[in-house]
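Only one protein chain is missing from this complex, and each of the others stays in its spot.
So, subunit A:
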Amino acid sequence: MMSALDIPTLKENIDRETVDQVLSLDVDKYKYGFSTDIESDMAPQGLSEDIVRFISAKKNEPQWMLDWRLDAYRRWLTMDEPAWAKVHYPQLDFQDMYFYAAPKSTPAPTSLDEVDPELLAMYDKLGIPLKEREILAGVERPNVAVDAVMDSVSVVTTFREELAKVGIIFCSISEAIREHAELVQKYLGSVVPVTDNYYATLNSAVFTDGSFVYIPKGVRCPMELSTYFRINEKKTGQFERTLIIAEDDSYVSYLEGCTAPMRDESQLHAAVVELVALENAEIKYSTVQNWYPGDKDGKGGIYNFVTKRGDCRGNGSKISWTQVETGSAITWKYPSCILRGDNSRGEFYSIAISNGYQQVDSGTKMIHLGKNTSSKIIAKGIAAGFSDNTYRGQVSAHAKAKGARNFTQCDSLLIGDKCGAHTVPYIESRNATAVFEHEATTSKISDDQMFYCQQRGLNEEEAVALIVNGFVRDVLQHLPMEFMVESQKLIAISLEGSVG
């Protein structure tokens, strides 16, 4: 019965949904822009050593962790904000922000039954599959384990027991600091050093929560692991910290999703993500970032200043980053791979969409240190409205990186003539045997393409959504199925109002 013709069916449906989604929404509406009324427990406003101590104390951290934070804080005081990215924003006032906000629910929940129903309802609105019980009851096959982080605190981690059976640790970083100190101490800051950059250092001082994943030797993680971040509280910064360790010959696929309610003021999000892949281990890290981008005049929105880096430490290690960036007023983000082990491989697949007054400066770094290391970069930037979209990428080969290879392809698509797309590649090779290829294109959606689609019955927004989904197809294919569906919808939503 099944024929070759049936294969694209799922995607057909997705495209259809994409289009429906666009039609069902007002142009200025941010789908996730509701804020949830949950009592929360906050740190005093501003930033000081006392706040760092406050955060550490709230989390019952051991002394070594507090010392680590304080060291980071003191170093941060001596640093300056970076100014090299092609983004513009008013001076951040750290004394006006709150660095810790926890939803009030005491004591910490150990199962879904103990979680504030308001909170569960909110996650439900976000479409996060927290319904562990139903799934466990056998209604559906489990395929995603979720850790949900709201403001500063990791709320619930599903499927932990299931995972524990094969020795996988999936919990909040706060819990890992208490329960798995030896692992955290060994790896925290080993990929992104405390002094790496202004925001990473700030994060090291004040990070509040995030996820921790440990995959033991030889284990293939049986389900996708997922974290959902959400900034709910007014004027809070979110500083999450994620650490993923894949021992020799292991595999894990990790998904990260982000949303925030609409707020007039801009909010800061400065995360640090560290990945460690040991010999022949593979980590696949996917992000769908949909933080609030600000209103149509460019007011409000999230400043997303993130440091993400993976270290391929062993022979044949592999790290693959896939990102769909549609939100935030400003995105400053370069998920990178250090290809230290011989024969290791790094990949970066990116879709970055900017509309309205959004500014995106994103890309990757592939640092080839080992022999026969390879990397691949496919970056698709879509700029609409008055936005600015920059791809910034660095590929470098160390003197010992014999036979290093990179292939980079950067494609930009412009919608309208008030936006900008820029490609800034940095290529450095200290080894004569390294082969780096770079291709870049810039295109526009042509009037002829629009007319053709409209002649077939699609309205302008449906036509743009279809054409853009086509443009990003080779990146979308790298996302896990759940995220592919979500992403196609998001792409359509984020381009609303970009035509006509």
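Heads up, the rule we're going with is that contacts are C-beta pairs under 8 Å (C-beta built on N, C-alpha and C of every residue); 3 or more make two chains touch, one makes a residue touch a chain; residues count from 1.
Everything that follows uses one rule, which is that contacts and distances are computed from a predicted model.
Enquirer: If you look up the hidden chain in UniProt, what protein name do you find among "ABC-2 type transport system permease protein", "NADH-quinone oxidoreductase subunit L", "Nucleoside ABC transporter ATP-binding protein" or "Fe-S cluster assembly ATPase SufC"?
Expert: Options "ABC-2 type transport system permease protein", "NADH-quinone oxidoreductase subunit L", "Nucleoside ABC transporter ATP-binding protein" or "Fe-S cluster assembly ATPase SufC" considered; the missing chain's recorded name is "Fe-S cluster assembly ATPase SufC".
Enquirer: Which of A:I169, A:V206, A:L466 or A:L495 touches the chain that is not shown?
Expert: Counting the whole complex, the residue in contact with the absent chain is A:L466.
Enquirer: If you put the missing chain back, which residues of subunit A would it touch?
Expert: Interface with the chain not displayed, on the subunit A side: 3-9, 11-13, 15-16, 19, 23, 446-449, 451-460, 462, 466-467, 469-474.
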